[in-house]
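Removed: one protein chain of the complex. Kept in place: all other protein chains.
A, B and C label the chains in the order they appear, each numbered from 1.
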Amino acid sequence: MSASLAASAGALRADSISKAFGGLKVFHDVSFTLPPAGLLGVIGPNGAGKTTMINIMSGRLPLSSGQVLLGDTRIDGRPVYANADQGLVRSFQQTATFAGSSVEDNLIAALRFAKRDRSVLERLAPLLDRFGLIECWGRHAEVLPYGLQKMLGLTMALATQPKMLLLDEPAAGLEKSERANIDAYVGFAQREFGCGILLVEHDMDLIRRLCPQVIVLDGGRLIAAGPPGEVLSRKDVIDAYLGGADEEDADAQHS
Amino acid sequence: MALRAQRAAIGALLASVTFCDAGSACELKIGAPAVLSGPAAQWGIALRGALEFVAKETVQERRLVIGGTPCTVSVKAIDSKYTAEGAASAMNALAADGITVIVGPVGSPEVTGMKPVALRNRMVAMVNSFARDSIGPRWPNVFHIGPGPSGWAGPIIDEGRKHYDFSSVGIVAPNDQGGTDVAGVNADIFKKKGVGVVEEYYQRGTTNFAPIVTRVLRSNPGAIDLASSPAGDAGIIIKQLRQAGFAGPIFRLGGPGFEEIARVAGGIEVLKDFLWYEPVAMDESLRALEKKHQDLMGAPRPENADFFRWVFAARMMVKAAQAAQSIDKPQAIADAMRKLPVEDENIGKGYWIGQQFFGINQEMSYPFAIGQVRGGKVQDYIHAAAVKEN
Amino acid sequence: MSNQASIRRLPQARRPALLGGYEWATLGLVGFAFAVPVLTRNPQILSQTNLILIAATAALGVYIMLRMDLMSFAVPAFMAIGGYTVAVLSLKLGVTDVILLGVAAFVMPALCAVPLGWLILRLKGVYFVLVTFVLTEIVQLLLFEATPLTGGSNGLVGMPAVTLFGIELMDNSQVLLTTAGLAFAGFTITALFTRYFRYEFTAIEKNDVLAESLGLACWRYKALAFSVAAGVSGLAGFALVNMLLTAHPTSFAPMSSVSYITYTIVGGKGAILGTLAGAALLVTATDLFALKGELSPGLFGLLIIVVTLVARGGVIGLAAKAAGRLRRASPAAPARVAPIAAVPARGVKS
């Protein structure tokens, strides 16, 4: 099963990336590395530029300066679908499914677009079973409960068998009781598929539970990096959170 | 859905078959693909008005008697929308009603669309349009209501040269078939008479002609010809020509519509020096026809002066049916038509022409008139004799 | 959790059907047109069927692009390319074989659409709409300007009748057979194409951002669809030119694109049957209204407004809803499981 892991092309690397919209710097000189099959948490107050970072890494937004590398290939500014072909796939903060299509068709679409065959579904079966998606197999995605829609979107991302998963606040909007699903998902993705995961998250408990390493963004800058226990007790990080702007992350998802 | 439509259509077919049987009580059914909507609607309305008038006249005056039985005439006008498909579809609907005698349509695209249908259904038709291919040997039973500019542009230009001195003319017309065909013929005739020609075509649908006017005046033409520009367009062009300071004579070697042109241009004084082709000369005889329409139909005739020509055409069709002693054999009616003299009680005598221009001698030529405004005053019509070939 | 147990719980894969019910029904109806000349020789029925088929085939160009929620005004442009290709081939090169001409009428517009699609498919939503509108205007003006090839404002007149295996197809019923053949080809291509790529098209329509993130190169499918839509429109152009024996610029007037869009939407854009239903309804209505002379555009307008207000989802949508209600009302029908109430998406993070 982990044979695919061996072929992994290498690390995902951000090399002093910056992004400005007009004169507004959203993102300034940030560097970090996510090793193959690694797991890196990204935290920061609202408006810190976390979603923008995922948009840049996935290719949706062009960079202002710096570069993003997957292995030896420079990937920033390339079309999103080309990066997905290379195994770099992202999830969305809000629900992202194809409305009007059944759960099954949503999953089949993901398989088709990533040029995978149906056997991947069998590998995903335990996850589908656990989330309760199998019970809803023929139901349209948009009528599912919010949490289930979210898990469907995450499962679709995994169904493409990515090498690197960029997860944009997977737990956002989930009930406390549903959050264990995220643990299961992340664990499953790493164990079964050997995915490297960049986990952007607000839920500190989740970050502490899952991530061996985190980086902290504030006002578009990287202010801290290290194991969560250590980083989260730093004074500047706590200040950033307490003083963090309460505004909505401007680069909202579409659902 | 479509299935139901089919079934309904088959029902309609059965109904129409029985209708044909009942129709043997001598009724000449004239069909008219006529544009009844959109910018050209007034032309189709004139056509329909003329047909309805002739129908009533024929019945009232017992003009059509077959085998001793006086026949009635019915008219079915269907909107042909000034498009080829519209005309084709209208013609097919007429064919389905068993109608094989057609008067109309009025415009080039419509004539283009209706001729194949007329041919396939072996209909006899009298059409209008200034297109170079309105009639021809390919369509043996299609007749043409009256000559195009090849017939009458020459005499009008000569009349203009009597009063005005010009050595060049700018021709302005829309860039579609209705415009280019007429403008091209006019240009040839001007050139033959030694007048230099600049042709200028505008996009159909243009509303402000100031740029076109500026362009055509750059070559300092001594005269302007508006060819077959629609009346509304011609009115604006004249208004804007005069605003731009153009003082020479203006021709409209196209079709009728003088009243509308004068209204849009802002009055006779704006026209100043203006000559136009009037298909029929408004005289006592035509005023009598106007009055007859008022008496018979209880309403004034349609404003568009094409009405008179369509009356001519419809009467010819009735006469041909009378001569052929048939209301439903289009071939016989067409054959009879070819032998009839071109003559109308109100419009006058003429000839069959067309061999030279179209290759088929099926165009009616009859007296026409030259309209003139000189120095801002409307002049009496100048009667011009019917054009003859050779 | 046990892997094997989970896999066993996974529902079996359904065999994907080649075509759905609507597609089969539509193809059946279009195919039925072949039988019309046998059933009747009434020229109006033949002509109506002919016009409906041409309108419906043209509307397929709109239908295909609407799969991705793109509204195309470009149908008359590609109809013109198809129609003029046929006219030029038959008049200048003497090609009359209907199959050869049909292939040319499909391929030529489809090829022209490739570079155009590359240019304009980067535009989203309403910009795409507007650019296709401009494109149609440009093609119309080019028809006038390229006189040596297109005959300018006179069009190309006097085409010989098309032939099938050397037999001339000339009279009313044979013209209908030609149209029916072209329409059947157009509908078959469209049905197969939209079914085969239904996942891609649905994904692009509903959420193109998500589709791209999963690896779908959306523009490629848009360009492909644009090209196929152009080809199908070209078939309609061929049928129209063949009916009129003339390729004339007025047959491809830019505003006629509005009619084709109307057929598609009034009929119901959700299913291919909608284009046929819309074309049948509105072409028939146009014909009836034409008897009313000056009133006809107003009646047509009123019909469009009423159908739009009353029948959301078009005629087909209305019919499906009515059928559904009927089934529910009938006591014999098994009680349906109460549908799960839609849970509103909570778009705010915790």
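The rule we apply is simple: a contact is a pair of C-beta atoms (placed from the backbone, for glycine too) under 8 Å apart; a residue touches a chain by one contact, two chains touch by 3 or more.
Assume contacts and distances are computed from a predicted model.
Missing chain, UniProt protein name: "ABC transporter permease", from among "ABC-type dipeptide transport system, periplasmic component", "Cytochrome c oxidase subunit 1", "NADH-quinone oxidoreductase subunit M" or "ABC transporter permease".
Remark: the omitted chain is touched by one listed residue; of B:200, B:328 or B:363 this is B:200.
Even with one chain removed from view, chain C keeps its contact list with that chain: residues 71, 119-120, 122-124, 126-127, 129-131, 133-135, 137-138, 141-142, 144-145, 209, 254-255, 258, 261-262, 265-266, 269, 294-305, 307-309, 312.
By the touch criterion stated above, the residues of chain B touching the omitted chain are 37-39, 41-42, 45, 175, 200-203, 205-208, 210-212, 214-215, 218, 231-233, 235-236, 243-245, 260, 263-264, 266-267, 303-304.
Throughout what follows, only the chains that are shown with their structure count from here on.
The greatest centre-to-centre gap from chain B, using C-alpha centroids, is found for A.
Every chain gets a centre from its CA atoms, and the centre nearest the mean of all protein CA atoms is that of C.
Chain B and chain C have Cα centroids lying 37 Å from one another.
In whole angstrom, the spacing between the mean C-alpha positions of chain A and chain B is 73. Rounded to whole angstrom, the centroid-to-centroid distance between chain A and chain C, based on C-alpha atoms, equals 40 Å. Across the complex, chain B is touched by residues 29, 32, 36, 39-40, 42-49, 51-52, 141, 144, 152-155, 157-158, 170-172, 175, 240, 243-246, 248-251, 253, 273, 276-277, 280-281, 284, 286-287, 289-294, 296-297, 315, 319 of chain C. The touching residues of chain C, when paired with chain A in their complex, are 1-3, 5-7, 9-11, 13, 199-200, 202-203, 206-207, 209-218, 339-350.
Those residues of chain A that touch chain C in the complex are listed here as 58, 60, 79-82, 84-85, 89-90, 92-101, 104-105, 108-110, 112-115, 118, 121-122, 125-126, 128-130, 134, 137, 139, 142-146, 149, 153, 156-157, 160, 169, 171-174, 202-203, 254-255.
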